[in-house]
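Pasting in a structure now, in structure tokens, and then I'll have a few things to ask.
Yeah, one chain of the complex is gone here, protein chain that is, but the others are all in their spots.
Chains: A and B, in written order; residue numbering restarts at 1 for each.
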Amino acid sequence: MTSRTWLILFLPLVSFVLLPFVPEEKRKFGGWIACASMLFAFILTLKLALPLFQGEIFHIYHTPLEWISLPGLKLEFGLLIDPLSILMLLVVTGVGSSIFFYSLEYMEHDPGYRRYFAGLSLFSFSMIGIVISSNLLELFIFWELVGLSSYLLIGHWYQKPAAADAGKKAFLTNRVGDFGFLIGILLLWTFSSSTGIRTLNFLQLTATITNFAQTSSANQTWLTVAMLLIFSGVLGKSAQFPLHVWLPDAMEGPTPVSALIHAATMVAAGVYLLARMFPLFALSPVALEVIAYIGGFTAFFAATQAIIQKDIKRILAYSTLSQLGYMVMAVGLGSAGIGMYHLTTHAFFKALLFLSAGSIIHATEEQDITAMGGLLKKMPLTSAAFLIGSFALIGFWPASGFFSKDEILSLAFSQNRFLFWTSVFTVFMTALYMGRTISLVFLGSSKSRKKLHEPTQKMILPLALLSFFSLAAGFLGLQRFVHSETLGRHVETNSFVISLATSLGILGVCVAFSFYKIREKKRKQFSETFGWLNEILVRKYYMDDLYDLILRYIQQPLAQFLNWFEKRIIVEGVVNQAAAGFTAKAGNHLRKLQTGRIQTYLSVFCAGVVVIIYFLTIRTLHQ
Amino acid sequence: MISLNHYLITSGILFAIGAFGVLTRKNIIMILLSIEIMLNAANLSFVAFSSALGDLGGQVISLFVVAIAASEVAIGLAIAVLIFRNRGILDPNEMNLMKW
Partner (left out) sequence: MNHLQIPLFYIFALTAIASSIVVVKDRRPTYGVLALAVTMISLSGLFILLQAYFVAVIQILIYAGAILVLFLFVIMLLGVTGADEAQEISRKNKMTSIAKMHRNIKILLALTLLSELITVIFALQDSKFPQENFAGTVEAIGTALFTNYLLPFELVSGILLIGIFGIVNLAHKELKKPL
């Protein structure tokens, strides 16, 4: 069974390695190789998950490779499969396969076809790696790999400056988060020595760190610090405030990439990390509180910005930010299980939304929603898909989003009223911006002059599949996977919460629809009165400007100073003048000892003999 | 009573004088001469020990020292002669081709 599991990991890697060797004429073949690898991985995952569906809980733990094994330092490379990882695997391979399939058509005419699929395969390999890692260091390695793949894929059309810049921004922002993450890992490593063995293994980590934290209150504080640092990795990868700035820009990449990486899987890796390390987070209530507030804030913050976006992909990007905020908040409020559940349902409907957006973009060659309209009539299938996705996103019954979102809201209701009310308002805003999008894109009259047509089979099939899951996932009993002791508390759904959320959802959509039915003039008046608000939102609360200032006035001078320091003082001073110069001058003086005269040499010789005789005889005599 | 120490001290004094001569003289041939003094001091030491310990080995070695001193002096003088023929000078301070 374990070898099959390893196969899940390595199939995409094989695809990645093979793709560069596919010749230009046979490029479609390369696409099929990639698809096949993901499909097989998915099938293997299903086989792996079968017992779980039948009610058995199990986990596999297999460490074939001990990378470094010294006293006090033990790093291994291994496999850990439990219900949590199986759930993630299902999401990654399942949604991944659909998206690979979709890309066959979407990227058909792209000159970088093979490079694209190689990048997607590398990404799949890394993501699966994160999910099956047995220890924190291995996870970190794959974490970085995922960041790399994201960079490569965002910058797929690298000739476009905006895309190249977006890739850089994503990678660098991620790096900032990862820096904190690494320090957190090192701290945990240090703390784990309390029981004698130093380990980063997930199975052993809980016990050792609990032991550590309970020994003293100072240790408790240190643990909080370490966990917050690990959370900074989540900030980067899952785009929480303040490291959220890269996600909207990441929309420069191809749409399937946005669907896979920036909606369903990579950004979810942060939430997975939180779930995986939840027992440790649970040891530090302070850390959990910080996490909850950051999550809740991000959800609210991003939703406000989604309302005024014009690019359909950017709306979806801010929506993703918002939903990720919900997931993180859920973890912070004490239930990683609920967060993971929302992650799963979100993967389905967000991927669906992105893929249908892709279909729209493919057909209209346009991304600006103000230039679209009336697509409901022209592209019924795509519209249906998008509508189902929105339905799930806003959280209407019976879509899957209803169940997961209501669990989150119920959790907030029982834990933290303030966050509850902010989340509720965010639900309203979610409905608002999705309603706006639907209104502008699908309703009204068509502004596009092109002949619009539905995409072909290869693109429709994934849409259909994802629509099905978006509707049905609430009934598949996936909760079972995530409702375990280690993943936090369980909540009863509250009817007050449900009715509040649903009514706000309906209210939001209605407000949005009616707004766009009002005449143009009144709309313009409205825009002018709230112009200042609009400006703040469009400028992303001036966050990009803030970062620019920080970089320009703090980071750059610091970097230049360090550069100067290294050049002048270290290289020239220490190495050149001190070490080398000293040696040269010493040599210069010392060589004058070689006078060439016998009597000089003999004198020195005689002096040496005197010293030797002293040390050999007279010293021992006097002792 | 004359004891071993007397002879050894004499030997030591002669050795030191010879060493001083080697380090100080400005003529190669005189340096060689000073080396002879040192060798003689060593000889005296050997013979004194031989007498004190009742072992003839010291005296035998002393004979060998004489023989070797002979050949060493001969070669040393040959070299001195050569240098004098080539350079016309016998000052060791001038023979500094091995200078840095």
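Please note the rule applied: a contact is a pair of C-beta atoms (placed from the backbone, for glycine too) under 8 Å apart; a residue touches a chain by one contact, two chains touch by 3 or more.
Since the model is a prediction, treat every value here as computed from it, not as a measurement.
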Write the list of chain B residues that the hidden chain touches. 1-10, 12-21, 23-27, 29-30, 32-34, 36-37, 40, 43-44, 47-48, 50-54, 56-57, 59-60, 62-64, 66-75, 77-82, 84, 90-91
Where does chain A touch the missing chain, residue by residue? 603, 606-607, 609-610, 613-614, 617-618, 621
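What we mean here is this: only the chains that are shown with their structure count from here on.
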Any idea how many Å lie between the Cα centroids of chain A and chain B? 88
Touching chain B in the complex, chain A uses residues 591-592, 594-599, 602-603, 606
Help me check something: in the complex, which residues belonging to chain B touch chain A? 19, 22-24, 31, 92-93, 95-100
